[in-house]
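Just dropping this structure here.
Complex shown without one protein chain; remaining protein chains in place.
To keep things simple, chains are lettered A, B and C as they appear, and every chain counts its residues starting from 1.
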Amino acid sequence: MPTTDQPPLTAFALNCSLRGSGSDEKSSTDRMILDLLEAMRPHGITGEVERVADHDVKPGVLSDMGPGDAWPALRSRIIAADIFILGTPIWLGHPSSIAQRVLERLDAFLSEVDDRNRMPAVGKVALVAVVGNEDGAHATHAACFQALNDVGFTIPPNSGVYWVGEAMQGKNYVDLDKTPDAVASSLQTAASNTAHLARLLKRNEFPGTD
Amino acid sequence: MPTTDQPPLTAFALNCSLRGSGSDEKSSTDRMILDLLEAMRPHGITGEVERVADHDVKPGVLSDMGPGDAWPALRSRIIAADIFILGTPIWLGHPSSIAQRVLERLDAFLSEVDDRNRMPAVGKVALVAVVGNEDGAHATHAACFQALNDVGFTIPPNSGVYWVGEAMQGKNYVDLDKTPDAVASSLQTAASNTAHLARLLKRNEFPGTD
Amino acid sequence: MPTTDQPPLTAFALNCSLRGSGSDEKSSTDRMILDLLEAMRPHGITGEVERVADHDVKPGVLSDMGPGDAWPALRSRIIAADIFILGTPIWLGHPSSIAQRVLERLDAFLSEVDDRNRMPAVGKVALVAVVGNEDGAHATHAACFQALNDVGFTIPPNSGVYWVGEAMQGKNYVDLDKTPDAVASSLQTAASNTAHLARLLKRNEFPGTD
Partner (left out) sequence: MPTTDQPPLTAFALNCSLRGSGSDEKSSTDRMILDLLEAMRPHGITGEVERVADHDVKPGVLSDMGPGDAWPALRSRIIAADIFILGTPIWLGHPSSIAQRVLERLDAFLSEVDDRNRMPAVGKVALVAVVGNEDGAHATHAACFQALNDVGFTIPPNSGVYWVGEAMQGKNYVDLDKTPDAVASSLQTAASNTAHLARLLKRNEFPGTD
């Protein structure tokens, strides 16, 4: 049974769909993120999701690209949460251009170290939630994990969650009648591992280096 | 100052160079692994390295591929250690064929779960140490992190260590007069983060799922 | 000696730098593209470059995403040229978010086949020009070649041109005193192969399928 008597944790998810939330089409990425947050709830994790396409995130590799840039507000919510969920659809086998933009903005963390050489993400846990109608989940996990690791996040075991359909069939996750058992089980594992790791890191800061 | 009063930790490194240790040429991958272990020592981590090319690791995706297979002995040393270091050269921008073979053998972990659905690597920390004479480190980290995450390892922040030279210049890490400052600093950070995370996970098991 | 008596060819290059051409900083990607076009000129290839960040290319996977979308104009220049050059910087080891956006827009080609099942790019040749201050060129080539192949381009031999500096050193291609010999030589080879292949394909259409 999940550890609901544990101190609460917060998660912040960015949905990197190419479409804004006003779109007629439902977002498969959204459903995957919500399924993941649902699996996290019994572990005392409360989460929020934001659709990046709803915001004017400027291109660049600084934390603030100037007037009109929506990134600083999103960035501060990443900083405020214990857990970061990067949710992205797959396009041409890759993370979406919007996910790559998020990673580019996180690149600024590399130079934003504290007096113990710790980037702002050090001590936070990251997961990557991926959906596509076919193929590309593992490569998308790979690209995102490497970038998230580079900017200071800790990656819990089995934290790449995903669904893709059969090659060239065009089925969407959001249209499935129910969450496939294998996906549901992977979400449970990811949620449990994330809760455990995030709590440990919250109580026990990385010491950093001189 | 490093936390030498902490309980000791063990690391096991596989050097996935294409050449065996009997080769006349010195291994850049070996030097990178040794530099990393050196950076880990003040944190109470003692390590061992094995050159995979010295062993007859059979192709396959089971933990034991039968008579003559050297993998079971290497696997048991991964299991015995707190920290796993996957060290690989870059060939054509990718992890070496020997590194990919190691990942294929680790794939067996996916079905070797205990009664709490935990793979054998859950609770262990993994780092990826990469060298090449040019380009390919981040892609090699990406491929390895994704696979290691998939089979249950936890990835500490900034744990992809590497060196590559300028494009098409052919310089080798093993031939550098001294370890570049940027590399030395990254090894310190990786060592510190790894020690902290591995100790936390050793004292606090992932609970797994029903 | 280059084949200047051959019929002329045209190249169109997209520079996927995160910065617009009004930026104070010079673009390394721009220099690489110009060096490549310079190497192509003796082969009877004339080229144009456009900075994608100067245009409002909307997110999406259709050829026209509606009012204000700058993609249709860029797309028509890709269609009009014999050769397409995708030029991108490396960010976090990946093609830039703007390069990924270009690929997403090209994804529409998959369904825009003619009566012989040929996508609009079939018969055109593509090259990928990559720069970064360190690491990531081969992975960026890989991601782009796979996507460009998927949408119908033909890839000539040795057509991934690039420069990256030593790991974690921060040098920029645009700041080099001269083009390194190895880069210059690779540009010559890419230019020669591209000219030969593009001429062949221009005179000899892919027949397509029923």
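FYI, a contact is a pair of C-beta atoms (placed from the backbone, for glycine too) under 8 Å apart; a residue touches a chain by one contact, two chains touch by 3 or more.
As the structure is a prediction and not an experimental result, all values here were calculated from the model.
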_Contact partner of the left-out chain, one of C:L9, C:I98 or C:A121_ = C:A121
*Thinking of the whole complex, not just what is shown, which of A:G93, A:G123, A:P156 or A:G208 touches the missing chain?*
A:G93
*When the complex is taken as a whole, what residues of subunit A touch the one chain not shown?*
92-93, 134-139, 141-142, 162-169, 180, 182-183, 186
*asked:* Take the complete complex as the reference. Which residues in subunit C touch the chain that isn't displayed?
replied: 1, 3, 117, 119, 121-122, 138-139, 141-143, 145-146, 149-150, 152-160, 185, 188-189, 192-193, 196-197, 200-201, 204, 206-210
*Footprint of the hidden chain on subunit B, which residues?*
18-19, 53, 59-61, 91-98, 100-101, 103-104, 107, 143, 146-147, 150
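Everything that follows uses one rule, which is that only the chains that are shown with their structure count from here on.
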*If you average the C-alpha positions per chain, which one ends up nearest the average over all of them?*
A
*Between copies subunit A and subunit B, what's the superposition rotation on C-alpha atoms, in steps of 5 degrees?*
180
_subunit A and subunit B: spacing of chain centres that average the CA atoms, whole Å_ = 25
*Give the residues of subunit A that touch two or more other chains, as numbers and ranges in rising order.*
143, 146, 150
